[in-house]
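Every protein chain but one is kept in place in this view of the complex.
This part shows subunit A:
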Amino acid sequence: MNDKMIKAHALHKRFGQHEVLKSVSLEMGKGEVIAVIGPSGSGKSTFLRCLNHLETIDAGRIEIEGEVLADTDAAGHCRYAPDPELRRICRRMGMVFQHFNLFPHMTVLQNIIEAPITVKGMRREEVIPKAEALLAKVGLSAKRDAYPGRLSGGQKQRVAIARALAMEPDIMLFDEPTSALDPELTGEVLRTMRELAEEHMTMLVVTHEMGFAREVANRVIFMDQGQIVEERPAAEFFASPAHPRARAFLDNML
């Protein structure tokens, strides 16, 4: 089976004495949308950040589209792919953060064309039409030349999504993309993400938006204390969560 986009096997991660991921495994097919839910501090962000090397794992194996990003040998030494390859593999994944991380000294358009030009070496003339198309797609053509400081949170997050898409990733990772937004602004971001899902983007989404998880995700994984305690199709999960802690968590959310 080589159409697996992500294969994470037995990931372990500790911060000092604190074991944050205790053998987390996940396989993700092309075009799948997976929602990662669970209480705060359960390791959801850390899991996502390990997949694209924002954090390094202590043990386990990560494969992205059949290429090995990190692996652990029999002696327990974890090794990452050498640098240029590591970078190339990680570039297959775009990421959207809770706090946007837009570049404040660049306009919206410059934010989007920056990486295609500096990283991929594309020419401005070929990137700008693409960037403009992406801006139209997220409904922000009018903000092309505005600085991020002038945008609302929802607009910033849509620019961040467009910026990630400009690198043409095969997988998109979202880490609580709407958690920093005023409630009335979450809708516009979720709508953009929903459209992306409809175009069969492979998406791994950490979220507290249960409505979104239920309607858009194919599968839900529920994390607690550094482990995946439940992993099921979204419809099944929301109809009757099996694990007591998942049930308690859902009751709390509604």
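In this text, a residue touches a chain if its C-beta (ideal position, glycine included) is under 8 Å from a C-beta of that chain, and two chains touch if they have at least 3 such contacts; residues count from 1.
We adopt the following convention: contacts and distances are computed from a predicted model.
Missing from the rendering is one chain, named in UniProt as "Glutamate/aspartate import permease protein GltK" (options: "Glutamate/aspartate import permease protein GltK", "DMSO/TMAO reductase YedYZ molybdopterin-dependent catalytic subunit", "Spore coat protein JA" or "2Fe-2S iron-sulfur cluster-binding protein"). Contact with the omitted chain, checked across A:K22, A:R61 or A:R91, is made by A:R91.
Of the listed residues A:H105, A:R124 or A:H200, the one in contact with the hidden chain in the full complex is A:H105.
Counting over the whole complex, subunit A has residues 52-54, 87, 90-91, 93-95, 97, 99-107, 114-115, 118-120, 147-150, 163-164, 167 touching the chain that is not drawn.
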